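Left out: one protein chain. Kept in place: all the others.
Chains here go by letter, A and B, matching the order in which they are written, and residues are numbered from 1 within each.
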Amino acid sequence: MANSNILGPARSRVDGPLKVTGYAKYAVEFEIPKCAYAWPVESNIAKGKITAIDIKAAQTSPGVLAVLTHQNASKMADAKGLFEEFAEAHGEDMSQGIRNEQRAPLADDEIHYAGQYVALVVAQTIEQARHAASLVRVSYAPELPILTMEDASKAKKPKKKQDETIQLRKGNVEPALANQNIIRLHETYSTPTETHNPIETSGTIAAWEGDDKLTVWDSTQFVKGVQSILARSYGLKIENVRVICPFVGGAFGCKGALWPHVLLATMAARATRVPVKFHLPRKAMFTGTGHRTPTSQTISLAATSNGKLQAIKHVTGTLTSPVGEFVEVCGARSTGVMYASETIRVEETVYPVNVATPTFMRAPGECPGVYALECALDELSYLLQMDPVELRLMNHAANHPIRDVPFSAKHLKEAYQLGAEKFGWSKRNPQTGQMRDGNLLVGWGMATATYPAHKMSAAAKAILHVDGRATVQCATHDLGTGAYTAFTQISSEQLGVPFEQVTFELGKSDYPFGPVAGGSNSTGTVGTAIHEVAQLLHRALAELAVKDARSPLHGSRPNDIAMVAPGRIALRKNPVTSDSFTDILQRAGRDSITVESELKDPEENEKLAFQSWGAHFCEVKIDSLLPRVQVTRVVSVMNCGRIVNAKTARSQIIGGVVMGIGMALTEETAYDPKTGLPAIANLADYHVPTNADVPPIEVYFVGEPDYAFNPIGARGMGEIGITGIAAAVANAVYHATGKRVRDLPITPDKLI
Amino acid sequence: MSEEPESLPPPLPRGVLLDGLLLRGDPETRRQFLKKVAGTGVAVTLGPHLIALASTPTADGATPHGATKMVDVQLKINGRDYRLRLDPRTSLLDLLREHLQLTGSKKGCDHGQCGACTVLLNGRRVNSCLTLAVMHDGEEITTIEGLAQGDQLHPMQAAFIEHDGFQCGYCTPGQICSAVACLQEGHAKDDAQIREWMSGNLCRCGAYPNIVDAIKQARDKMGGTA
Partner (left out) sequence: MNPFDYSRPPDWQAAVNSVATDAQAKFLGGGTNLIDLMKMGVETPDRLVDINRLPLAQVEELPGNTGIRIGALVRNSDLAEHPLITARYPVLSEALLSGASPQLRNLATTGGNLLQRTRCYYFYDPAFPMCNKRNPGSGCGALEGYNRIHAILGQSEQCIATHPSDMCVALAMLDAVVRVQGPAGERAIPIANFHRLPGITPNVDTNLQTNELITAVDLPAIPFATRSHYLKVRDRASYAFALVSVAAALELENGMIKSARIALGGVAHKPWRAAKAEQALAGKKVEAAAFSAAADAELAAAKGYQYNSFKIELAKRAIVQALTTVAALP
């Protein structure tokens, strides 16, 4: 049941007033005097070499300050070290920044994919830069590009990704899959290239002070990562590189790694000796900041006639670029955790092709992986003539199917139950094509959602002022996730300072370490750092108090003291003996006290498995003659531990569902089959859902705080909402029409 | 160089951050917060401004080869008069963002495909990215920065906060300007109509259901229209 003890208060966003008045400053909106503007020139071939670049006309165009190409960039920007650093570094520690593209921009004359930057024009105004970029003439010696999985000559089967085994085997799936006496299914599901398309395109302002100090305002999910990579690239002291990003206009993964434009902006600023702003044109977001690779996933299932799974085999193929290192892990994190099957086999293969480098996009791997698995489960339910919810309950996994340890605070059964009840699932006619609303076909579908609980490392600084206010800082990020608000709440609760008196600051590399805002880790990770810094603060207050003859705690041992109520520390065993934060500071003659937690590896609990769960139920309506699918109702029930803020958490899940509706029905970055250029490279043709595509969405939370996972009890929820929803929609479409579409998106042409 | 300018955004935000909607209780912290987070705003003084923008003509007044002839234009933006000399290629959006530091209007696609740049031009909602500033000599523009009345948030702004009608906040100024116009046009009678008439504003965070709720609240509070 909806459990009120997991739900925090529904507070409005602390950054709301700034956002609704237009005064929230995003990275490229900072006013930097004398700032120049950059505009890119991109390759329009996918493979080959640059034979000549004519930049004369561009250079002499009014307002132009510089034109960077592979021929002059290293020299002009004095950036030789940058290219060496990039040539060498592979598979580095994630805490030191993330690079999915292992090549410095303008490094040489090689073209690896269409859309690759081949020049950058810097001018006094945007208009001048954009025009001058059109005057750059590039000649190429093109070679035949490899653009698809079918044409790829090489294949990689990485054993691990970030220490996680991704090729899985539990028992032997083959005997069951070969057994003609049980129910079997063998189907291939495909998803297209999807592009994040946050409404704020990526952008960077770079400003040098001399040759050894660099400040960048960058739209990023990882200020510390950008700082680290830039410091190493230019051989700068880490403290001489500052990265500032108080607001991010959406990201969804495409601002997690450092992409070439950040380096180009810093190179251009170094070359021109003026600050340079490079705000990416929308088109560059389709090639310059990653995308979700297309996937081809073959699922084989075998089950007894009562629905007990005997074998699941999930074989995935994905793409990467010739200069990319990213692997989309589809099966290991969906099929590898979802059901209590006797045998499980997961294979992941990645093919390098001449297409821009992919990256993580909201629930990378899990999102397409759960789509394929949950469609296959739905297909199996029809073969078995069994209710789809019943089938899932039949195969529910209390323990991790591979590791065989219990899942912590798992309440998936309740999610199914509550979702079915709220949706009215019992009224579903199990036959396809039977439910109607006037002329419209009606379909009801459901699917499971899942996403792992990730843990990273963070530190925080807390400053308690004598007037009772507190400031807490961490170099973390608010991508629209509600981090400002959630961390203000957590700080208030952990420090014992009223919400209204807490200021939480983020988005600046000056603050203690925060990890990349990805993998739904931030609330738990930064929340844990806040928990730790709060302990330090209370300890520091206790140390002041025990030395102060006027304190009721005078002479006690600091170890015996803890916070007992907001604003007060006391003896653990005798809470009546207490002192207030402000009195302690006042008597000590202190304006404030500052403490900072240490960065340390997170504690891992190997006895449990940590994973979030959920269930989506949805209704679609389809005109049988002109079959565009309209989603008309969604109920989503989530089990992700404690929910810090009921209002922003609901919004996060809604957001995932909306993006999942886009994935199911409209989103696809199609490429020209000859040149490899994206044919779809703008927001008119890349169809993200509009307001009219989105129905009312009901969101519920079940379960309990997962304190076994972290002291905040939160497993994170930025991504789970998108997992499963595309399957729920596809399953509803099948229920409505009797037609199974196994390649997304389900556009009208596929239902004719 | 600093991201912490001396001057605060004019003159709106301090007053706008109403007590009930406040990030922080006390005005001093609020001011500090704005300094730290909101960053710069151009310190515009009252009265008309003459701002020469972009490439400068040569001494004899001729335009350098290949450059554009500058065009003089007067605009009333958020009730304030501006006299400007512009490169005619300057879109209304780039004028606001890059030259007047009115960065509330957002650039999402620069091609009329997302609605983040929506402003009110003579009271009507338009995509400021697809119109040239010089086309609007003598006309009135209201941006998100001009919606609040002194200390008082526009009811649409307040409703967006209450219903969490945004996440990252980047499409939000466009959504709110569009929503204000949607009400004025009389296109917010029911959910279906709101959804259709707000479809020119993409929200990648997916706040649509909350946006619809916010618009309904503002509609009911404002007696049907703005």
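FYI, a contact is a pair of C-beta atoms (placed from the backbone, for glycine too) under 8 Å apart; a residue touches a chain by one contact, two chains touch by 3 or more.
Keep in mind that what you see is a predicted model, and the values were worked out from it rather than measured.
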According to the contact rule at the top, which chains on display are touched by the left-out chain? A, B
So which of B:77, B:168, B:182 or B:203 would be touching the chain we can't see? B:182
Residue in contact with the excluded chain [from A:35, A:312, A:472 or A:681]: A:681
Contact set of chain B toward the excluded chain (per top definition): 66-69, 71, 88-89, 91, 110-112, 115, 118, 121, 124-127, 130-132, 134-135, 137, 178, 181-182, 185, 187, 195-197, 199-202
Where chain A meets the chain that is not shown, the residues are 42, 44, 62, 114, 127, 130-131, 134, 283, 623, 625-626, 628, 630, 665-666, 670-675, 677, 679-681, 684-685, 687, 689-693, 747-749, 752
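Throughout what follows, only the chains that are shown with their structure count from here on.
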Can you check the complex and tell me which residues of chain A touch chain B? 12-26, 29-33, 37, 60-63, 124-128, 131, 196-201, 207, 209, 215, 217, 244, 246-252, 275, 279, 281-282, 469, 479-482, 500-501, 503, 505, 647-648, 650-652, 654-659, 682-684, 688-692, 694-697
Contact residues on chain B for chain A in the complex? 1, 3, 5, 9, 12-13, 16-18, 21-26, 29, 32-34, 36-42, 53-55, 64, 66-68, 87, 89-90, 94, 97-98, 101-111, 113-114, 116, 143-145, 147-148, 153, 157-158, 160-162, 164, 166-173, 176, 191, 194-196, 198-199, 201-212
